[in-house]
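The other protein chains are all here in position, but one chain of the complex has been omitted.
This part shows chain A:
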């Protein structure tokens, strides 16, 4: 009798549970309660998200996570990183395993719609390129007819590659391998003639994996637009706004010349109302986002402005050695343009 009633009760609960919507707690509340931000990153791409020799995650994408953690929690180190392959990344975001995906992910219409995602502003403008061994004697991507091409599955790269060869009436043999390490190994062992991914990724792989980086060259053609940015789940606009505006704040800070070093000074002494608004010297912006007024101050103080983040991780003085190019501020001819914080 007892057993029966327990089982019956269980069945009722199970059936009823289906009808009940999940208890609604906002993302910001969840993150604050948890005390850390769960951030999805790559399995290791130098310059973007890569664990250093001490196991600390570093890179441009990682710094975006840190800035958001600093804005919400006041502590840039309160981030828990979940490495994900190109294939796992959307599932871990959709299923709620991570709050935010900051993993060199291209913003496309399909991902924005059928995957149920929102993309925050672009943190890196990239394009897909080809890397070949110098000894192959190839100087243009249009000479690649019949080549074996190493590529990671589940990426826009895989689609652009097929489009490009189709558009130019060329054939190719795809060698599609999921794990980054294994694709790298396949290319450097000579299984493929060509390696394709985002140009920044090629630079990263060439500088860190190649025995002799000089033996490999990146072809001049960029065959696609790859706007990379952080993504969140649909359904919590408050959190989406925060992610969006933290990224804008980092860019805006560079525009105003606010760096991690002079941010205290600027907050105390700047007469510029824009700077005062951004750093919380005049109140209102933080309240609108549902955060404390020093949200942007914390992010800039602990992580730096966009320019600092870029130069530290992928800039000319790093092994990747990338120029600002499209990623420079709009005032200097780039595409980085923050919406006004006001």
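To be clear about the criterion, contacts are C-beta pairs under 8 Å (C-beta built on N, C-alpha and C of every residue); 3 or more make two chains touch, one makes a residue touch a chain; residues count from 1.
Everything below uses one rule, namely that contacts and distances are computed from a predicted model.
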item	value
Among "NADH-quinone oxidoreductase subunit D", "Dimethyl sulfoxide reductase anchor subunit", "Amino acid ABC transporter permease" or "Protocatechuate 3,4-dioxygenase subunit alpha", the UniProt name of the subunit that does not appear here	"Amino acid ABC transporter permease"
Touch criterion as defined above, residue of A:26, A:56, A:87 or A:140 at the omitted chain	A:87
Among A:66, A:103, A:206 or A:233, residue touching the chain not depicted	A:233
Touch criterion as defined above, residue of A:35, A:116, A:257 or A:284 at the omitted chain	A:116
Touching residues on chain A - with respect to the absent chain	1, 4, 7, 10-11, 14-15, 17-19, 21, 86-87, 90-91, 94, 110-111, 113-116, 136, 144-148, 153-155, 158-159, 161-163, 165-166, 172-179, 182, 185-186, 189-191, 193, 233-235
